[in-house]
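All protein chains but one are shown at their positions in the complex.
Naming follows writing order (A and B), and every chain is counted from residue 1.
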Amino acid sequence: MLIYATRRLLSAVVTVLLASVLVFAAVQLLPGDVATQVLGQDATPEAVAALREQLDLDRPAVVRFLDWIAGVVQGDFGTSLVSGEPVTATLWLHLRNTVLIAVATIAVAVTSSIALGVVAGLYRDRWPDTVISTLTLVGMSVPEFVVATLLVLALSITVPVLPAVVLDEASAPVSDLLPAIVLPTIALSVVMTAYIVRMTRTSVIDVMASEFVTTARLKGVGTARVVLRHALPSALLPTLNVIAMNVAWLVGGVAVVENVFNYPGVGQLLLESVHDRDLPVLQSIAVVSAAVYVLCNLAADLAAMALNPRLRTGERSAR
Amino acid sequence: MTVEDPRETLVRVEGLSVAYRSDGADVTVVRDVSFEARAGETVAVVGESGSGKSTVAGTLLGHLRHGSRVTGGRVEVAGREVFSLDRAGLRRLRAHDVALVGQNAGNALTPSMRIGRQIEESLLPQRMTRADRRGRVRALVHKVGLPDPDAIVRRYPHQLSGGQQQRVAIAMALAARPRVLVLDEPTTALDVVTQARVLDLVAGLSEELGLTSVLVSHDLGVVARMADRVVVMREGEVVEAADGADLFARPRHDYTRHLLASVPRVGDRGLAEVGGDGTRTVRERAPLPPDTPEVVSLSDVTISYGRHRAVDGVSLSLRRGEVLALVGESGSGKSTLAWSLAGLRAPTEGDMRLLGEVGGDLTPGARERPLPVRRRVQLAFQNADTSLNPRRVVREAVRRPLRFFGLAARSEADDRARDLIRDVALDPALSDRLPEQLSGGQRQRVGIARALAGDPSVVVADEVTTALDVSVQASVLALLDDLRSERDLAFVFISHDLAVVRGIADRVAVMRDGRVVEEGPVEAVFSGPNHPYTRRLLDAVLEPDPERRGSGAPEAPDPETSVPEAPGSAPHDPEASDGHAEGSGEAGEAGETDPGWIDLGGGHRIRRWDPDGPGPDA
Partner (left out) sequence: MTETREPRPGNAGGPPARGPGAVRRTLRSLTRSTPAMVGLCLVALHLLLALLAPLLTPYSPTGNAPDDALLGVGPEHWAGTDALGRDVLTRVLYGGRYALTVSFAATACAVALGTVVGCAAALRGGWFDDALMRVLDAVLAIPPILALLVVVTVLGAGPAVIVLAVTIVYAPQVVRVVRAAALGVAPLDYVTAARARGERTVSVLVREVLPNIANVVSVEFAMRASWVVLLISSLSFLGFGANPPTPDWGLMVSENRTTMVVVPWATLAPIVALATLVVGLNLSADGLAKAWGVDRVREGS
């Protein structure tokens, strides 16, 4: 098990490294001169030269990448082209704010979706399933900016109970931000829940039809016990991966929703940096997102090990 | 526990009909089935696939597959009418009176729960203290012959072997002390030797606990071994019901006669042919002329996966028109060897040659072999469901190799494909069908036709009849035998079923753990003396003959219940033959003398074994 966990950890590190190579390459090696691109075609040669200097563009890309990644490992994400300040401080601040939304969303979405998914799966093709599945379908089909816009229409304009836009600075204390995370959290949860419910439902239906669940029933075991003890551990296994995938989606969804509410999180920072072509910031966000994604997958794998003794005991895992 | 009145009827099925809905129409799977089982009796429900026997087994526990329903009749178990019970009543019935042992315990045990917990669960309805339950579980584990109960109860299902899992399933079923035990193909997924042991266990426990059992099986050997009464089913209906001894001695219905006649026997001296009325004639096997040339020779072939040697130093040869059977349990390396011969995996070491007019090296994979060599070794598969591309009509499966090997011009390929399909005794009209529209046996024939399309001199047949019903198996075996004599075709016939091998093979090689432990003409191997492992395989064969009932148990100790293996029980003393093996200088047809072998003459040789060595399955 220890060997498995170590291997998994190593491969996670490799994935993050590869992802950062890809991001770096995409941002800095694509056709054209980076400095000209950042400043636009009409920039003065002096400005371009200054920027080239600032970006160290005269050194080979490999050296620049190694330099950058060495900095990242030490927690130094470079300097913003726009503000001239270190990226790290700004990034952490926005990250903190986004984590507030993300944690709340994950908590809401995961619990409600597993509960709804299990109910839909157990009542397959009967009315609770029909209702849940229909809602799920709608949730999947409406982009998060629409949900956010409709929420604003409903809860900020029609019945003004919650703020439509956040006026706080990124550095505002957490307590000030708390009322502001409600609407973004609902918006993100709706979409995220939809995907997880579908997976849980399918997986519950599969497992409930499996031979071992039938055997447990034919043993005369009560329904609650059959579901909780026999079916759920196996049914949650595939769901774990979907949750991990959804967290990756969350980083993107956050960008859109934060934009709607003007919430000072990573998404907002991302859009600003794209708008200003602030490459160091953009790169940093990409690497941090990749790391988050990989960490979530790692967590999902560890949770899978807890649920599946076959992985835990590491014996005959390939049958 | 045991019922006082021995005549009490515990299972009564009356006029039962079951149907499921498909495409808006009812399809009847069980029609007007009646039988009963009295206390202490074992009743077998026997039939081929599609006979509805498993559906009947499920109804005894009030279980129907999704979409099915009872359309008539009643099922009464332990005095209660199963389908009139409410949920709680049904649960009580299952918790106290009737228990099921299914086909595949590997799937029937919850993967995320410890063994002990799962057995203990069956005891929950009884008012017992936790400690009592634990004690009971350990006693049960011990009773079903599992070693070290304290350790086993803490294991998860995947940490046990197939035989051990089935023992756990039995313990789980017996935990609640049911009066009726339903056994649905309880040993079908197991190796022969394990099967014999599990059957012994069930028989012993049934007797000891006075259980009433309903055994569902397709295997007439198993039925003969276990049943007091037999109900024969076919396409949802009962065709015959009789006492066990009676049924096997004097089957009345044509279908029963036919079924019985189709079962290959170890005692046959050739392939049995079954007449339409169920008469049985054995096709006497003509020995190959001694000067028959070899077509394939293997020497010291080793195939490794990483450090594991799946095949370990195997030397064999195959003559024209000869059927060489490779026999062994799963994991013995027989299929690996065969696939390597067919060019799907190059051997790690050793030599494989094709001999004859077109000779060549067979060690490279298929793609590196020259076309004329490649097409001379062809493969036929076990699983008729996956051997044909479901998106192409079956003619295409036969036509492709004809075109690929350049054996037919575009214009004549279709006709040639149709001819080949006729050659395997199929209606050429079937050639425009998709595989899903054919039966398993028909598909298997198409697979054989595809192998023949390359005009091979050797066909590697990997368990080609294993998945087939016994009557279909008989006809496919007959086809193979015909092809062999018509086309002078050599077969490498892989099987785990010694009775089948007896009928079709000229020579037998028994494999175990990647090595050949015994090799020789079929007669010699079946009359012995044998390697202890071969002996065990032979002893484990079950015949549809209740007279042989007692001998099913192998004498060797059970690897699931004990660890050390006693010296082999071969009738032949290996020490005594030392002089013969080493002194014979020029050995017989088996090739050069090898100090690792005991040569019994006539090509029959046995690998020496270490009587004190570790047990075969340890």
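In this text, a residue touches a chain if its C-beta (ideal position, glycine included) is under 8 Å from a C-beta of that chain, and two chains touch if they have at least 3 such contacts.
Everything quoted here is computed from the prediction, not taken from an experiment.
Visitor: With the full complex in mind, choose from A:L9, A:I157 or A:V174 the residue touching the hidden chain.
Guide: The one listed residue touching the chain not shown is A:I157.
Visitor: Just one of B:V77, B:A478 or B:V517 touches the chain that is missing; which is it?
Guide: B:A478
Visitor: Please give every residue of chain B in contact with the chain that is not shown.
Guide: Touching the chain left out of view, chain B contributes residues 22-23, 27, 48-50, 235, 342-344, 365-367, 369, 371, 374, 378-379, 381-383, 386-393, 397, 400-401, 404-405, 425-427, 432-434, 436-442, 445, 447, 450, 454, 469, 471-472, 475, 478-479, 482.
Visitor: Under the stated touch rule, tell me which residues of chain A contact the chain that is not displayed.
Guide: 14-16, 18-19, 21-23, 26-27, 30, 37, 137-138, 140-146, 149-150, 152-153, 157, 198-199, 201-203, 238, 241-242, 245, 248-249, 251-253, 255-256, 259, 270-271, 274, 277, 282, 285-286, 289-290, 293-294
Assume only the chains that are shown with their structure count from here on.
Visitor: Could you list, by residue number, the parts of chain B that touch chain A in their complex?
Guide: 61, 63, 66, 91-96, 99-100, 102, 104, 107-113, 121-122, 124-125, 156, 158-159, 169, 172, 176
Visitor: Which chain A residues qualify as touching chain B in the complex?
Guide: Listed in rising order, the residues of chain A that touch chain B are 209-222, 225, 229-230, 233-234, 307-310, 313, 315-316, 319.
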